[in-house]
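Shown here: the complex without one of its protein chains, the others still in place.
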Amino acid sequence: MTHIPESAKVGKNVVIEEGVQIGERVTIGHNTVILKGTRIENEVSINSNCVLGIQPSGNKKMRNSFASNDQLILKKNTKIGNLVSIYAGTKIAENVFVGDHASIRENVMIGEGSVVGRAAIVELNSTIGKSCTIQTLAYVTGNTVIEDNVFLGPCVSMSNDKYMGAKDYELKGPIIKKGAKIGNNASLLPGVIIGAYSIVGAGAVVTKNVKNSEVVAGVPIKKIR
Amino acid sequence: MTHIPESAKVGKNVVIEEGVQIGERVTIGHNTVILKGTRIENEVSINSNCVLGIQPSGNKKMRNSFASNDQLILKKNTKIGNLVSIYAGTKIAENVFVGDHASIRENVMIGEGSVVGRAAIVELNSTIGKSCTIQTLAYVTGNTVIEDNVFLGPCVSMSNDKYMGAKDYELKGPIIKKGAKIGNNASLLPGVIIGAYSIVGAGAVVTKNVKNSEVVAGVPIKKIR
Partner (left out) sequence: MTHIPESAKVGKNVVIEEGVQIGERVTIGHNTVILKGTRIENEVSINSNCVLGIQPSGNKKMRNSFASNDQLILKKNTKIGNLVSIYAGTKIAENVFVGDHASIRENVMIGEGSVVGRAAIVELNSTIGKSCTIQTLAYVTGNTVIEDNVFLGPCVSMSNDKYMGAKDYELKGPIIKKGAKIGNNASLLPGVIIGAYSIVGAGAVVTKNVKNSEVVAGVPIKKIR
């Protein structure tokens, strides 16, 4: 049985499965589902109609589908919007904000104070540093590394599979170094390295690495500064 | 206590908080959440698993997060899809259609007869005119002005922050004049003015203003006609 502290504020029609741990002064909105094994620390707030602690699934076309025995952990004072889905085996640090309709897969780490925007998606095995901004509808593919203080503009797109499913290939997401800024609707190709404090223009297609502090734009990218 | 007229048709597991106003012949689907202060006028229909009347929230990384005391108002005969989120302090006029999975933030105005497509997102402080079509997955950034009869194609992207969070800057969304048409997956930069009856091609990156009735395309945009 799950123990719900008296200081928690729980909405109507909330489903909390067995083995969920709930801290003090937690808020849970209406119609939200918390699946077994989820750990919710003090002062976390979760809004309505979310599904948290999802176990990975898939069909025969899909790689990387495995059962995760790990917990979803939401650290102190993190805020989760409405209609959000988050998987088991993921750790979200203190003071993170996850916008409505966002989705975060299994085995993801999100650093302290970062923002995962509205309808943004973070795929499995990716790491996001501290104080990052992942804007609305941005897409972080699987096996991506995002260091601290990175800004991903709205609708940024990534991929991690050079052969688009045609060959066996180790999936490689982009590596985005600290302080880099990516403009809205830019496309990042598998495994590109975006240097520290670099700037990628809106709508750019990043086909090769970007050096530290470079400014690039265009399709494919060219150096501007 | 909320008064629910006998003419209303309310689904199962619906949560209606106190102080919600509900007109005649309103339909509300199953598992939908209507938060306090929402005003729903006659003949409005809302489908299942929505969350309406959300209060703004955020963390320290985020600007523009403030408490709104205003109501969400849905005017007569407006239709809301499934799994939709809409914030408090927003006014949606008569005969609007909001598609499934769409999200509309606080302090937004949407004019009569407009369509906000499936999974489209409208950020805070933006205005959309009458008879506009905001297609599927289009992204309307904060502080955007869209006049009447505008067509935003699917997956159109915008931004409103020239410095991507690096400096203090007054956020400026695009200004899209009446009758303009923006092709799918075009990217609009902060503060650009798109002239009346102009046409922007699919995949274009709009880095500067577009004159009335001009036709532009490319990355960055060039004049075609």
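Think of it as A and B in the order they're written, each chain with its own count starting at 1.
Keep this in mind: a residue touches a chain if its C-beta (ideal position, glycine included) is under 8 Å from a C-beta of that chain, and two chains touch if they have at least 3 such contacts.
Remember, predicted model here, so these are calculated numbers, not experimental data.
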Could you tell which one of B:K12, B:R25, B:K60 or B:K211 touches the chain left off the display?
B:K12
Hidden-chain contact residue, picked from the options B:G19, B:G58 or B:P154
B:P154
Of B:G37, B:G53 or B:G81, which one is in contact with the hidden chain?
B:G81
For subunit B, which residues touch the unseen chain?
11-13, 29-31, 45, 47-49, 79, 81-83, 95-97, 100-101, 113-115, 118-119, 131, 133, 135-137, 151, 153-155, 181, 183-185, 199, 201-203, 218-219
Contacts of subunit A with the missing chain: which residues?
13, 15, 31, 33, 35, 49-51, 54, 57-62, 83, 85, 101, 103, 119, 121, 123, 137, 139, 141, 155, 157-159, 164-166, 185, 187, 189, 203, 205, 207, 219
